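One protein chain is absent from this view; the other protein chains keep their places.
On to subunit A.
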């Protein structure tokens, strides 16, 4: 009787429907439509006109698109490299430090703020005349600090610092949890065998949490390819496209230039690139054997 009740079809359909309907209509159908709209010449208001693959051919040849893609990938590279710093901090934190629990919570605070608030705050930090950064640099005798957000050569680095700041606590938290799962006996045995703290960290602990490290690499890369809010608010992609990323380029094309057809094709490229990179990175980091302990 229980089995019969628990396979009641009408109940299954009824309870699944709201979630399924919302996700299908608001996530999956729009994703497919993006690819379809990319085949249109369309200003967002008037009639759509089918133009075949013209938009996609243009995207592939559009230097501004590839420039923005390059910026996205550069941010992905920075984010991946910074994982090493987060891992080092988590290793220190997990090595019997008093107050580790409180510290990892303190580190997490920036992660709770909206990207808009973070962007506005860091615009102030970088302010040329009254910002916190230049005031401190001035004390150290730096007379001509760069224009952090207005110099095309350094704007991407300036934008990366708040990103580092925002996500540090998040990754440290994940690594910390993974490190705390390593049984003490393994670490103790290595120490008795005469391993130095650095050897314990690199040769014992790191291999044991490699699975988590791989997950964070995927998160960092894929997350970077989707960056939008912070950059949109801080620089709007400027100066002169120097901090444009794929999502901000798409947004600008559609909602500033009213070129919805072309914007859609860029949006679809963003989707394809993100999915492709996810698959490649996963393949690349997939481990054949699971580490047992």
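Just so it is clear, contacts are C-beta pairs under 8 Å (C-beta built on N, C-alpha and C of every residue); 3 or more make two chains touch, one makes a residue touch a chain; residues count from 1.
The working rule: contacts and distances are computed from a predicted model.
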item: Protein name as given in UniProt for the chain not displayed, "ABC transporter permease", "Transcriptional regulator, PadR-like family", "Molybdopterin synthase sulfur carrier subunit" or "Polyamine-transporting ATPase"; value: "ABC transporter permease"
item: Which residue of A:65, A:78, A:160 or A:268 touches the chain not shown here; value: A:268
item: Listed residues A:57, A:117 or A:202, member touching the removed chain; value: A:117
item: Sole residue of A:51, A:74 or A:103 that reaches the chain not shown, by the stated touch rule; value: A:103
item: Chain not shown: contacting residue from A:51, A:177 or A:190; value: A:177
item: Absent chain, residues of subunit A that touch it; value: 1-3, 5-9, 11-12, 15-16, 18-20, 22-23, 25-31, 33-34, 37, 44, 89, 92-93, 95, 97, 103-117, 120-122, 124-125, 129-130, 132, 135-136, 165, 168-170, 173-174, 177, 197, 212, 215-216, 218-219, 222, 225-226, 228-229, 232-233, 247, 250-251, 254-255, 260, 263-264, 267-268, 270-271, 274-275, 278, 282
